[in-house]
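Removed: one protein chain of the complex. Kept in place: all other protein chains.
Chains here go by letter, A, B and C, matching the order in which they are written, and residues are numbered from 1 within each.
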Amino acid sequence: MNYRLLYFASLCDAAGCAEEQVASGARDVSALYAELAARHGFTFTPDRLRVAVNGAFTDWNHRLVENDEVVFVPPVSGG
Amino acid sequence: MNYRLLYFASLCDAAGCAEEQVASGARDVSALYAELAARHGFTFTPDRLRVAVNGAFTDWNHRLVENDEVVFVPPVSGG
Amino acid sequence: MFAISEAPIDVAGLQHGLEADGAGAVVCFEGRVRNYNEGRAVNGLSYQAYIELAEAEGRRIVEEARSRFAVERISCVHRVGDLALGDVAVWAGVSAGHRAAAFDACRYVIDEVKARVPIWKREHYVEGDSEWLHPESTPK
Partner (left out) sequence: MFAISEAPIDVAGLQHGLEADGAGAVVCFEGRVRNYNEGRAVNGLSYQAYIELAEAEGRRIVEEARSRFAVERISCVHRVGDLALGDVAVWAGVSAGHRAAAFDACRYVIDEVKARVPIWKREHYVEGDSEWLHPESTPK
């Protein structure tokens, strides 16, 4: 299936891009993160990240569908 | 002895003046307040007032000397 | 800095005075004249102060806050005279390296000023009467 990924902060630096289209066999966000972490060398373990699908926070078991927009949210540092 | 009294807020209204010179036999602030409360009809009991002599807070046993400036400070309501 | 002011409080100027290189957090409090108090409609206030003692006690409060919290700058000004609805009656501002100290110091200053500084409020009611407020709490 095809997903759109957005990357922020150090994940953007590691991926080398702010967004990408990904064709993947992963069917939930956990599997998708494992695949992308391996490809881009992301060092965050999932317990340090939140995940958002289509602009809303969700959990790591979230089932993905075609064309979902997925964001792995690294620890925030606003303020 | 002679004292200078300043009155604020409702004590000023009750005394009918913002300050006055008083000739009194009172030798401490407790005795002076009793005398002035009787004369002006002040209704505050001493536990609801603080007392200042010559611009500094002090206690009710403070011994007075000639020309002291005495203020009975009613409950404050700034802010 | 603590002052009693007969003129309107210059909030912008006071805020500017809190700036400092290490000041990552600034917390400001404004107390304004409300249109009601304890169920009665209010259309103005008068404040009276025992100015000499009020300024001394206010400066003491600012120094207490400075010794208790890690702050950069503290200012507080209380108005006296006749105020209309919406006028600023008291302003307190604190700058600090971190926000916890700025919040705590600002709260400390305004709480202590209200409890201890010899200033009195006369409320003017829409019905035409007015009265000095002398809260029931025991003086500190």
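The criterion applied here is as follows: a residue touches a chain if its C-beta (ideal position, glycine included) is under 8 Å from a C-beta of that chain, and two chains touch if they have at least 3 such contacts.
Here the structure is a predicted model, which is why all the values come from computation and not from measurement.
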Among the chains in view, which touch the chain not shown?
A, C
The listed residue (C:E6, C:E30 or C:D82) that touches the chain absent from the view is C:E30
Given that one chain is not shown, which residue among C:E6, C:E19 or C:E63 touches it?
C:E19
Even though one chain is not shown, chain C touches it at residues 12, 19, 21-36, 85-86, 97, 99, 102-103, 106-107, 110
Name every residue on chain A in touch with the hidden partner chain.
6, 8-10, 12-13, 44, 47-50, 52, 55-57, 71, 73-79
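In this text, only the chains that are shown with their structure count from here on.
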Per the C-alpha centroid definition, the whole-Å distance linking chain A and chain B comes out as 73
Counting in whole Å, what is the centre-to-centre distance of chain A and chain C, each centre being its mean C-alpha position?
49
Multi-chain contacts only, two chains or more: what residues does chain B have there?
none
Residues touching two or more other chains, restricted to chain C: which are they?
none
